[in-house]
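Down below is the structure, laid out as structure tokens.
One protein chain omitted, others in place.
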Amino acid sequence: MSDLRFTKDHEWLRIEGDAAVVGISDYAQEKLGDIVYVELPEIGRKVAKGAEAAVVESVKAASEVYTPVSGEVIAVNDALGENPAEVNGDAMGKGWFFKIRLDDPAELGDLMDEAAYRKFVEGLE
Amino acid sequence: MRYLPLNDADRAAMLAKIGAAGVDDLFCDVPEAARLDTRLDLPPPAGEIAVEREIAAMAAKNLGTGRAPSFLGAGAYRHHIPAAVDHLIQRSEFLTSYTPYQPEISQGTLQALFEFQTQVALLTGMEVANASLYDGATAAAEAVLMAMRLTRRRRTVLSGALHPHYRDVVRTMAALADAALVSGGARPAGDEDLAPLIDGDTAAVVVQTPDLFGHLHDLRALAAACHENGALLIAVVTEVVSLGAVMSPGAMGADIVVAEGQSLGVPLSFGGPYVGLMATREKFLRQMPGRLCGETIDKDGRRGFVLTLSAREQHIRREKATSNICTNSGLCALAFCIHLTLLGEAGFTKLARLNHRKAVRAADELAALPGVRLLNRSFFNEFTLELPVPAAPVVERLAGEGILAGVPVSRLEPKAPELASLLLVAVTELTTDEEVAALAAGLRRACSEKV
Partner (left out) sequence: MMNHEGRPTAVTPSGDAAGAAPPTFTGNRGLDIEEPLSFEQGRDGVSGVDLEDLPAVEDRLGGLARRAPIGLPGLSEPEVVRHFVRIGRRNYAIDLGPYPLGSCTMKHNPRLNEKLARLPGIADLHPLQPVSTAQGALELMAELGRWLVTLTNMSAVALSPAAGAHGELCGLMCIRAALIARGDARRRVLVPESAHGTNPATAALCGYVVDPVPADATGRIDLAALKAKLGPDVAALMLTNPNTCGLFERDIIAAAEAVHAAGAFFYCDGANFNALVGRVRPGDLGIDAMHINLHKTFSTPHGGGGPGSGPVVLSAALAPFAPVPYVVQDAAGFRLVEEAAATAGEPVGRLKAFHGQMGMFVRALAYMRSHGAEGLRQVAEDAVLAANYLLASVADVMPPAFPGPCMHEALFDDRFLKDTGVTTLDFAKAMIDEGYHPMTMYFPLVVHGALLIEPTESESKDALDRFAATLRFLAERAKAGEAERFLEAPRLTPRRRLDETRAARKPVLRYRPPERPEAAD
């Protein structure tokens, strides 16, 4: 999919019109292990690129999720409250975290596409 | 040395295996300048007989509450501890184990903590409780920090009838978080109204019941005022036995309840170790500091218990943890749990009512003394007497006569001369009629001579 972008902190982002859906990559969920809790941002919050926007917890680790782009949070995946396992089961789909309205589409240029990210992850192993 | 199993032959054999010429080789990384070779000015080793003799001699210089009529309270209470409590907490499996990091071989501690959390939630009328904190005062400070995180506000209102030491601990800790504290003045008459101090920037209101002066407070209107403004109500209880006789703070609308649990199972010990209790609503759980024990199942499907939600804690979250707390007050929490289990519903509620009824009788007897006035219309097991003379010298004089007459408010509020004549008097199930009579006679003498 060409509209997918990734960060070096293992967030993914999918562009939907003037907004983007953000989650953590399959690689990240596997490293964290069983996800037990996701703390999501408030709707309406303005976040700057690189700011901490969510927290994801497994039994043995906690990790901040940074927003890959600046903008306003317009939706969050409330289903994760009841069922954080979605992040393990479908990180790139049902396990999405929040949706953000882009301030500056030019910021997308700094992100990796899927092929580049795959190469980046291979380099980590 | 009776605690060291190695003899010189062992040490030599071990050094040989290591390939070291002497033990100094093992300390080779210590810079020369810091290798201690002088004798320290400290005593030589001593056997049990000598150590016991020395420490017993220090103990003998004190007037323990066990051998004097004692009316001391103000945050620490002398209660009977059933013999079974002290026996059980000294069993090796509880005394000499550590934090249950390996749940398969720590189910005893974990099950006790689960029962403790349940007891604390039930007593306080809240949904969830943690596995304990250091003491009531630090629990109060942690509650204020927790409320600041939950509301993202800085302003906190402290009742003027909050125990002054609790107030000071809250101040000390909250200053680090840049909190703005607003404090009501001391209100010994029990007529404080905090509602006007609450505004839309208020994170929390901290109120104690029974308060420092012993007054009981109906928190329902205050809770409503907090909630209208988006603030949280933190209720502080320094005498946990009161919860057997009075309505729980949770039932009155508190959002966080903190308490000192010393009264159940934990000796006075000159102020510590004690056990801080903290309970809250389920929705605030993630911001609650301290250890938590939770139920789960094992590989074979059997019920078991583990420490849980530890991603909030410092060993995982490091600088982003909810608190820097690492330990809880394990053995004191266990003593609390065992004592309350022994009491049960019938025993605990009776113990509370016995404390109260004895206190009512004592209050009336003491208030009948000439020049002495009882400030309380309501109270649990502690009340405030206004004496015709400053209270501290009276207490000092009665101590000389072998009576521990209570806590003069000036001990806690030395900068408030208007409170100098106030005496806090606590009565528990251990207080006898003869002791009350002795206090009455002592107060009569001390007050009349000075008037």
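When the chains are written out, they are named A and B in that same order, and each has its own residue count from 1.
Methods note: contacts are C-beta pairs under 8 Å (C-beta built on N, C-alpha and C of every residue); 3 or more make two chains touch, one makes a residue touch a chain.
These figures come from a predicted structure and were not determined experimentally.
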item: Candidate in contact with the missing chain, chosen from B:263, B:323 or B:384; value: B:323
item: Chain not shown: contacting residue from B:225, B:240, B:351 or B:372; value: B:351
item: Touching the absent chain when the full complex is considered, from B:156, B:263 or B:341; value: B:341
item: Those residues of subunit A which, in the complete complex, touch the missing chain; value: 34, 36-37, 57-60, 84-85
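In the analysis below, only the chains that are shown with their structure count from here on.
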item: Distance from the mean Cα position of subunit B to that of subunit A, given in whole angstrom; value: 44
item: Of all residues in subunit B, those that touch subunit A in their complex; value: 286, 309-311, 316-317, 320
item: Parts of subunit A lying in touch with subunit B, wherever the complex brings them together; value: 36-37, 39, 57-62, 64
